[in-house]
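For this view, one protein chain was removed and the others were kept in their places.
For reference, chains read A and B in written order, and residue numbers begin at 1 within each chain.
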Amino acid sequence: MSAEFDQKIHTTLADANLQLAIYTATGRLKEKRVESVAPGILPDYQELRTQANAIKQHSIENLDHYLEEFERNVEARRGKVVYCKDATEVADFVLGLAKERRARLVVKSKSMTTEEVDLNERLEHHGLESVETDLGEYILQLAHERPYHIVAPALHKTRYDVAEIFTRTLHVPNEIVIEKQTAIARRVLREKFLAADIGISGANFLVADSGAVVIVENEGNARLTTTAPKIHIAVAGIEKVIPRAQDLATFLKLLARSATGQLLSVYTSFLAGPRRPGEIDGPDEFYVVLLDNGRTKLLPDRTKRQSLYCIRCGACLNTCPVYRKIGGHSFPWVYSGPIGAIITPQFMGVAHEPSLPFASSLCGACGEVCPVKIDIPKILLELRSDVKKSETREKQNRIEKLAFRAFAFLMTHPRLYELAGRMGAAMAPSDGGSWIRNLPAPMNIGPVRAWLSQRDLPPPPAKSFREMWRRR
Amino acid sequence: MSRDNILHRIRTAIGRSAGQAVADPPPVRLHIPEADMESRIASMIVRIEALAGKAYRADTGKNACATVAAAIAGKTAVASNAPYLAECGITALPGVRSGITDRDELRQVCAAADIGITSADYALADTGSLVMLSSPQEARLVSLLPPAHIAVVPRERILTGLDELFTVLPNPAIQTSSMVLITGPSRTADIEQILVRGVHGPGQITVIMV
Partner (left out) sequence: MGKRVSLFVTCIVDQLFPKVGMAMAGVLERLGYQVDFPENQTCCGQPAFNSGYRGEARLVARHFLDTFESCETIVVPSGSCTAMVTHHFAELFAKDQAALARVHALEKRVWEFATFLTEVAGVEDVGARLEEVVTFHDGCHGLRELGIRDAPRRLLACVRGLELREIEPAEECCGFGGTFAVKFAELSGAMARTKIEAIERTGARTVVSLDPSCLMQIQGALLRAGSSVRTMHLAEVLASR
């Protein structure tokens, strides 16, 4: 495990306030999800999951076809599709367009995809002001932090944190009432919306048969982002494409429920091209950036490519006992929780943080709630195997490798296994059968020490089961 | 450049060749439940109220107009160019601006108005949603910039839900460049999970079913 990962986990676990904040927030989202998919409310929940999974599978299996269909339909409605292979290409495209159109201000609505490519930083670096407009994202932009959660980005911030951030960066009087904090953001951002030249959004779905971008949100900032400025750019991963507008009926029923327990999010925008003749408002120019950024690397393997089915609902984070302890910032990249644990190693390479796929008790809660039925635990297991295959011959890994060789040897030689077990038992201290709390230094090493750092250890019994069985 | 490169990488990875035919996608899954008008309206009311919106029935356009007039009560309003609003007499109410066709003017008026009044192309009973298709008659900002939104919907426009909507509009892009479903007032829970309404869009929503 990298020292950084270890350290972040430790710091988060040690922060009692943060622990409570994460646990309460995710707990609430988790409960609301459960209520909203209960059989009395959504009787065909499981069939919808199966359908959503089947559509995603089909879309990914024919990804080139649907992207081309999408592209044709966008362009037929005077929109433009731009394929980008990485962060630099996205930034170059936006900067180039901004320069041509003499744009100075960009408003952005929430998009994990643009987080992935650090778009704000890249634009700001070239003197283009870029403002996040989702309340949570705005707070984090002011605080220079990454989203803590893919749905509730500022989950770790209290009203007091927000008050401090606002007074420091916006020079407004200290305000700790949440309604009033929201009003401050509304006022500041309203001006930005009306002054912005370009609006950049993400996309929840790209609809091939319509050439439409679908964006789901609660605040109205995505609507403003895609309506007020004259130019709208949607940045989406290539995996977001689905075949038909009619498939939205399936996905929309699942997405908001899984994310926040709402039946539908407040605003679902289905945007197909720039404004048409006679329309009074809406953008004059409409671009869709289709981003690869490592996604094509996930395609060859049939199991692992399921990771691309994700609709970023965040349900797996809220239900994950690991996320609920270590929070979002412990994760080594922008995506956190179970989905982060499976896509980070695949996008960035397993060496990025080799221990990430191991940071799971494999409880399976994520797979159970995933609305598109990604088999997250199975992918974690495959990634663990990938990590082991790719590992270098560093000392720690060599010891582990040897240990598992020895394990396999013993477990295929029952007599030696029995002997080894009895030897271990003979070495262990026997204290009238009570559980072990401490061990003398030479024995208190490796996994035993790690175990004892948190819990007591059962003492080996006087006789193993097989001995008892023989003598009964 | 990147386009062909990316498409090529995709095809290699999934084992397809350019232009290769595609098997049929899984059949579309749309089930429209039986629900008479009365139960659709009842469901609209329950859903909208559950989201802290207001929902009214009006027997006639005139009654709807009276409800709108009561809601305006001295405040300023902007109405979309939907002919239905004019039919009901809403555009002629004092304090209501309507008939705007210039983009900049519309922005200014909407940014300053207390209330935005629109019709809606459809409503969805099982979620209490309004379905707004952008058009020369129905601009986007009217339901977005003012702090309150009133929608006047002819009752025959109330559909059971998403499945019926996508049956009626199998491909909304044919009709419009923008279809927005509005389900309750704008809201956020980004700070401490405390619900606050009206963050960027309207904090109040009123639906009148005629």
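Side notes on the structure shown:
Going forward, contacts are C-beta pairs under 8 Å (C-beta built on N, C-alpha and C of every residue); 3 or more make two chains touch, one makes a residue touch a chain.
What you are looking at is a predicted structure, and each value in this text was computed from that prediction instead of being measured.
Though it is not drawn, the left-out chain touches A in the full complex. In the complete assembly, the contact with the undisplayed chain comes from A:I9, out of A:I9, A:L48, A:A185 or A:V241.
By the touch rule set out above, chain A reaches the unshown chain at residues 1, 9-10, 13, 23, 27, 321-322, 325-326, 355, 357-365, 367-368, 378, 381, 384-389, 400-401, 404-405, 407-408, 410-412, 414, 417, 421, 424-425, 435, 437, 446-447, 450-451, 453-458, 460-461, 463-469, 472.
Here, only the chains that are shown with their structure count from here on.
Centroid to centroid, with C-alpha atoms defining each point, chain A and chain B lie 30 Å apart. Of all the residues in chain A, the ones that touch chain B in their complex are 21, 24-25, 28-29, 44, 47-48, 51, 54-55, 58-65, 67-68, 73, 77, 83-85, 89, 133-136, 139, 152-155, 157-159, 162, 178-179, 181-182, 185-186, 189-190, 193-194, 207, 209-212, 218-221, 223-224, 227-228, 238, 243-250, 252-253, 260, 262-276, 278-282, 290, 292, 296, 299-300.
Taken in their complex, chain B has these residues touching chain A: 2-3, 5-7, 9-11, 13-14, 16, 18, 20, 22-23, 25-26, 28-31, 47, 81, 100-103, 106-107, 111, 124, 126-127, 129, 134-136, 139-141, 144, 162-163, 165-167, 169-173, 176-194, 196, 198-202.
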